[in-house]
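Excluded from the complex is one protein chain; the other protein chains are retained at their positions.
Right, subunit A next:
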Amino acid sequence: MSEIAQKVKSIIIDKLGVEESEVTPEASFTNDLGADSLDTVELIMEFEKEFNISIPDDQAENISTVGQAISYLEENVKS
């Protein structure tokens, strides 16, 4: 697993209070991991802070699963 994927997972575990085994690439924040709309906004903000980037709202709307978050960040975070 990439370093980005590892960090994304640990943010999700921390913020949503879920078990590591639940945080699969297909898992949806709202349908599978119990997030509400505010939790989702907070997750995006945490990703922005952790990776020091800004995720525009129209792109944030397309990030609703663990896998989508990881691939967006892997593409957009400068290593």
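Note that in this section a residue touches a chain if its C-beta (ideal position, glycine included) is under 8 Å from a C-beta of that chain, and two chains touch if they have at least 3 such contacts; residues count from 1.
Note that in this section contacts and distances are computed from a predicted model.
The chain absent from the displayed complex carries the UniProt protein name "3-oxoacyl-[acyl-carrier-protein] synthase 2", chosen from "FtsW/RodA/SpoVE family cell cycle protein", "Peptide ABC transporter", "Transketolase C-terminal domain-containing protein" or "3-oxoacyl-[acyl-carrier-protein] synthase 2". Interface residues of subunit A with the unshown chain, by the touch rule above, are 15-17, 38-39, 41-42, 45, 48-49.
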